[in-house]
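Below: one structure, written as structure tokens.
Right after this comes chain A.
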Amino acid sequence: MNATTLFERLAAYLPVLLQGAVTTLSVAIAAIALGFAWGAVLLGLSLRRGGRGVLPAAVRTYLSFFRGTPLLVQLLMLFYLPSAYGLDLPPLLVAIVALGLNSAAFQCEILRAGLVAVPAGQIEAAASFGMPPARIFRHVQLPQLARAVWPAVVSEGVDVVKSSAIVSVISVADLARGGRQIVAANFRPLEVYVSVGLCYLLMTGAVLWLGHWLRGRMERP
Partner candidate 1 sequence: MNAPVTVPIVSLRGVGKSFGPQRVLSDIDLDIRKGEVVSLIGPSGSGKTTLLRCMNFLEAYDEGEVRIRGALLGYRRSAAGALVRESERVVAEVRAPVAMVFQQFNLWPHMTVLANVMAPLTLAKGLRADQARAVAGEALARVGMSAKADARPPQLSGGQQQRVGIARALAVGPEVMLLDEPTSALDPELVDEVLEVIKSLSRGGMTMIMVTHEMSFAAEVSDRIVFMEKGRIVTIGTPREVIHAPAHPRIQAFLQPWIRRSLGHPAAGALA
Partner candidate 2 sequence: MIDTALLGQLLPAFGAAALRTVLLTLTGLAGGLVVGFAFHALRETGWRAARWLYTAYTAVWRGVPFLIHLFIVYFGLPSAGLSLDPFAAAGLTLAVYGGAYFAEIFRACWQSIPRGQIEAARCMGLSSRQIFATIECPQALRASLPLIASQTILLMKESALASVITYPELTMTAGKVVSEQFVYVEPYLLLALSYWGLSLLVNRAAGTLRAWAALRETPRP
């Protein structure tokens, strides 16, 4: 194996890394979707009774915890604590749930910022013309909200893809784990991990490009 060229080795890594990348993207997409849905629910709960009471306080605690502690810690807790009580959860599921619960905290804040981005006066005007709240939301708030939060949403998407590398520590077969497996076999950490890094760079770059393209579609009438 010593006579292989760099090019030959890189070509050999490709299938493993590609498979890992697919897993990474799948996990990331699932986590972002989960994070969005749960984040929206959290936002709804936190707005109950004008922000006072048990539920909004619970949401605030949730947000503080998930934003104030490392994702790695959340992942480890979610993986090992159930197993301490005899519940063995599949790593892939734990990975998606942990990433999703974490992302929800950030997406909740993003959505909240989006809500206040629409000036109250516009909503008042719409209401004074007799528009029902649902229609006001659909035609006045939603379009502007989407435009206002888009950069933050794309940024969160990039973050989830990057954060997903952490799930390799609980043996999910993602891109980072693929890299570790190759290194364990051929002891060439520098070129393998740089290749892995380049793969992530391509993926995050693709997310940014997609975000940019979608924004262009949004601006069109």
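Keep in mind how these were chosen: all candidates are chains of the complex that A comes from, given by their letters.
Going forward, contacts are C-beta pairs under 8 Å (C-beta built on N, C-alpha and C of every residue); 3 or more make two chains touch, one makes a residue touch a chain; residues count from 1.
From a predicted model like this one, the values you see are computed outputs, not experimental measurements.
Student: For chain A, which of 1 or 2 is the touching one in this complex?
Tutor: Answer for chain A among the listed options: 2.
Student: For a test of understanding, state which residues of chain A touch candidate 2 in their complex under the given definition.
Tutor: My answer: residues 64-65, 67-73, 76-77, 80-81, 84, 158, 162-166, 168-169, 176, 179-180, 183, 188-191, 193-194, 196-197, 200-201, 204-205.
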